[in-house]
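Only one protein chain is missing; all other protein chains are in place.
Note that the chains are named A and B in the order they appear, and that numbering of residues resets to 1 at the start of each chain.
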Amino acid sequence: MSVSTLDPRAAKAVARRRERWASSRTYISAAIILIWCLLPFYWMIVTAFRDVGYTFDPTPWFTHVTWDNFTTVFSESLGNHFARNLLNSLIVASATTAVALLFGVFAAYALARLEFRFKFLVLGFVLGASMFPGVAIVTPLFQLFTNIGWFGTYQALIIPNISFVLPLTVYTLTSFFREMPWELEEAARIDGCTQGEAFRKVIMPLAAPAVFTTAILAFIGAWNEFLIASQLSSEATKTVTVAIAYFAGSQPHQEPYTAVMAAGTVVTIPLVILVLVFQRKIVAGLTAGAVK
Amino acid sequence: MSMQAEPLTRRGKKGTGAGPENKEVGQDRKQKTQGRAAALLIIPSMIVLGIVIVYPVVDAIVMSLQKDAGLDPATGSFVAGGFAGLYNYIHWILQQCNTPGGQASCPAGTLGSQFWSATGTTFLLTVITVALETVIGFWMAIIMSRTFRGRSALRAAVLVPWAIPTAVTAKLWFFIFAFDGIANTLFHTSILWTGSEVPARSAIIIADVWKTTPFMALLILAGLQMIPDQVYEAAKVDGATAWQRFTQITLPLVKPALMVAILFRTLDALRMYDLPAIMTAGANGTTTLSILVVNQIRIGFNSAAALSTITFLIIFIVAFIFVRFLGANAVESATNSGKVK
C-alpha cells in the first residue's frame, strides 16, 4: 500500500525492475533444474551412441558415435523383439491407466463426496496395497495365475499393475476432489443435469490438472513395472523393462551398458512426447474450467 | 483468504435460487442412497486390490508360520519343516539362529544378523531421500508453476528422470559412480563411491533423489494449479510478502496434495530395492529390508514370508502415524466430509 504514495512513474520503474529480477531468477532456477535433470540423461545418450569398444571411455561428449547399439536393441537375429516389447508396454500401461483412472475416479468420488460407514477402513485397505514388499507378492501371484491359466496373458500383467497404481490414484484424486467447488455441481443439477452429467460437465474439467497428473504418474508407474512382468509375461507379452534386463553382452560377464543405455533412451523418448502432449491437455483443461 | 472463502461465496450466490426446503429433502434422500452408491463406486477398486494384495498377504502369513524345509542328512534331500509357530518372527526380531549348538544369536554373515541394521538403513535412507525430495520437489513445482517461455519444455524435461525405468537408472548411476566413471572424471576426484558406508549411501540417495523428485514436483504442481490466481492477487493487494504468501496461502492450500505425495514416497522408499541392489548389492550398510527379503527368498521362503510380514507391519505403523497424527489430508478431510459440508 505504501507504494501508492510514491511518484507513480518511479513506482512503475521499481515494479518493472523487480519483475525483471524475478523473471531472470526464474530462468536461472529453470536452468539449474534442467541441468540437474538432464545431465545424467545426457550421459546416458552419449553412452547409447558410443562404440561398444569404447564403453568405458569417460570422455564427456560424443565420441566414437555409432548407431550399432540401437541396431542391437532392435535386432531380431539376436533374439530381441524390442518393437513388440514396446507395443506390449504400451498396451499394458494404457489399459492400466485407463482402468485405474476409471476405478480411481469412482472411488475418489465416493470417498470425497458421499457419506458412508467404514470410510477410514476403505482408505486404509487401499493404502495397504502400498505396504507389502513387492517382491513378496510375486510368488503367490505366479502360482495363482499359472493355476488359472493366465500365465503370459495381458490381464496377468494389467491387473497387478492396476492394483499397484490404484492407491496413489485414489488418494490423489480424493484429495483433489475434496477441494472442488461442489456447489457448482449442485447448481448444475438444479439446472436439470443428472448427477453423472453434472460431474462430467462441471467437475471433471475443473479437476483436469489433477486427473492428467494422476494419469501421467499411473502410466509411468505401469510402464516401468518390472517384477510382475518378469515373472508372468511370455515371449509374446514381454514388456520393455523385462526386455532390457534380457540384454546381454556378446560374452558372458560382459556388461551390455551401451545397449542398455540405448534401450533406455528408446523407452524414455515416447514418454517425453506423451508428457508434452498431456501438458497441452492440462493447460486446456484449466482454461476450459475457468471459462465455465 | 483461504480456499473455503471462495466456494462459500459461490454457494451463496447459486444456493439462494435453490431454496432451503429443497436442500433438506436432498439431505434426507442422501442418507438412504449414499451408502449404496458408495459401495457400488468402491467395489471395483476393492476387487482388484483384493486379488493382488489380500491373497498374497494371507498366503505369506500362512507360510510364515511354517518352518523352512531342512536337510535330511541321510538322504541329502530337503524335508518339509512343519509348523513353526512364531519361530520365524522371533528369529528375525531377536536375531536368533539355529546353530549346531542350539539357539544362539545369529553370527555375522547370516541374513538373520542383519534385521535391525537393515531396518535402520531403510529408515535412514527413507528420511533423507523423502526430506530432500520434498524440499527440492516443492522448489521445482514453484518454478514450473510460473509463466515463462519454455515452461512446457521444462515440465517435460523434469519428468525424464522419473520416466526412465528404475533398472536402467540404477545401471546408469552404477556406471556413473564407478571408480573410473564419469563422476570422478568430471570432478577430478577419486572417491570410492561404492567402497565405504557414507559414499555408498550418498550415491544411492543422489540417485534416488534424482529419480523421484519429479514425482513429488508433479504432484505438488498439480496442487499449486488448483489455487486460483485471484487468491494471490488479493493477498498481494493486502501487502503480504512473498514469504507470507508462501506460508499462509501456498502451504495450507497445497497441503493435501503434499501430504499424499509424501505419504506415497515414504511407503515407496521404505520398500526401496532396485537402486541399492544394483548399485551396491547391499554392501557397506546399504542392505534395505527389501534386499533382505529377496536374499532370504533364495534361502527359505517361509522365513522370507515372516520377514515380508514384519516389513508390512513396520510400514503399516508408519502409514498409520502419518494418517492419524500428521494428517495425510485425503483421509482426514474425507472422513470429516460431513462436517465440512
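Heads up, the rule we're going with is that a residue touches a chain if its C-beta (ideal position, glycine included) is under 8 Å from a C-beta of that chain, and two chains touch if they have at least 3 such contacts.
FYI, contacts and distances are computed from a predicted model.
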Of "Polyketide cyclase/dehydrase/lipid transport protein", "Succinate dehydrogenase/fumarate reductase iron-sulfur subunit", "ABC transporter substrate-binding protein" or "Heme exporter protein B", the UniProt protein name belonging to the chain not shown is "ABC transporter substrate-binding protein"
Using the document's definition of touch, tell me which of B:68, B:208 or B:274 contacts the absent chain.
B:68
Where A:47, A:69, A:97 or A:139 are the choices, the one touching the absent chain is A:139
To test your reading of the contact rule: which positions on chain B touch the chain that is missing from view?
43-44, 47-48, 50-51, 55, 58-59, 62-63, 66-71, 75-82, 97-100, 106-112, 178-180, 190, 192-196, 280-284, 295, 297-300, 302
Even though one chain is not shown, chain A touches it at residues 51, 53-57, 64, 77-79, 98-99, 102-103, 138-139, 142-144, 146-148, 150, 155, 159, 230-231, 235, 242, 245-256
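The rule we apply is simple: only the chains that are shown with their structure count from here on.
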Whole-Å separation of chain centres (CA-atom averages), chain A against chain B:
16
For the complex, give me every residue of chain B touching chain A.
3, 6-7, 10-11, 14-15, 17-18, 22, 30-31, 34-35, 37-39, 41-42, 44-46, 48-49, 51-53, 55-57, 59-60, 139-140, 143, 146, 148, 150, 152, 154-168, 171-173, 175-176, 180-182, 185-186, 210, 214-215, 218-219, 221-223, 225-226, 239, 253, 256-257, 259-260, 263-264, 267-268, 271, 273-274, 289-290, 293-294, 297, 301, 304-305, 308, 311-312, 315-316, 319, 323, 328-331, 333-335, 337-338, 341
Counting only contacts in the complex, chain A reaches chain B at residues 1, 23, 26-27, 29-30, 33-34, 36-38, 40-41, 43-44, 47, 56, 58, 60, 102-104, 106-107, 109-117, 119-120, 122-137, 139-141, 144, 159-160, 162-164, 166-168, 170-172, 174-176, 178-179, 181-184, 186-187, 190, 209-210, 213-214, 216-217, 220, 223-224, 226, 240-241, 244-245, 257, 260-261, 263-264, 267-268, 271-272, 275-276, 279-280, 282-283, 286
